[in-house]
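Of the protein chains in this complex, all but one are displayed in their positions.
Showing chain A:
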Amino acid sequence: MHSIFSRINNVSALLSSCTMALLAAIALSTLVFNADPKGDLAIASIKVYPGTTRRYAKTKQDLAFVNFNITADLTPLFHWNTKQLFLYLEAEYINAQGVKNDVVIWDRIVRRKEDANINVAGKNKYNFRELSASFKNVPPANYSLKYNVMPYVGYLTYGEIAKTVEPVAFPRSQPRV
């Protein structure tokens, strides 16, 4: 009955159920932290130039170049179960064909609380192109900065930090100088 084998079995069963209970408690405890910080987002300029992309290397198409300023204090999002934040800036617009487009143009991974005070003047990291290959007659787009909190264990949560007050229009395509 009290063989060494049954002892090992009992101890490891107890250990694993304690670990599981602890992990569940940590995952549930994050429900208490419901900070939803806000920040500022301003689109400094948008320009549209013709160009080519890796995807459609041979077709002439419009590419949008967006410059933006972001300021946000995201330190409240860091608690004991925050592994990292994933920040992303996206453009949302509905084009003339009725297609609803969400395109991420910039992102950043924040891993430490010390880096969570965001102050960025940047431009898009990823190609910003329209499905129809042209931004002509495309209605103005809204831009929003969003975050995803990635935990050590448990649920992933999402939220919005800032959104442009008014939609920003795409300018006419201009030849590259």
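Structure notes:
Please note the rule applied: a residue touches a chain if its C-beta (ideal position, glycine included) is under 8 Å from a C-beta of that chain, and two chains touch if they have at least 3 such contacts; residues count from 1.
In this section, contacts and distances are computed from a predicted model.
Name of the non-displayed chain as stated in its UniProt record, restricted to "Large ribosomal subunit protein uL29m", "Geranylgeranyl transferase type-2 subunit alpha", "Signal peptidase complex catalytic subunit SEC11" or "Cell cycle checkpoint control protein RAD9A": "Signal peptidase complex catalytic subunit SEC11". The omitted chain makes contact with just one of the residues A:35, A:96, A:131 or A:169: A:131. Within the set A:37, A:50, A:122 or A:154, the residue that contacts the chain not displayed is A:154.
Set against the missing chain, the residues A:47, A:113 or A:146 yield one that touches it, A:146.
Summary of contacts with the chain left out: across A:58, A:100 or A:176, the touching residue is A:100.
On the side of chain A, touch with the chain left out of the figure occurs at residues 23, 27, 54-55, 83-84, 86, 88, 90, 97-104, 107, 109, 111, 126, 131, 146, 148, 150-156, 158.
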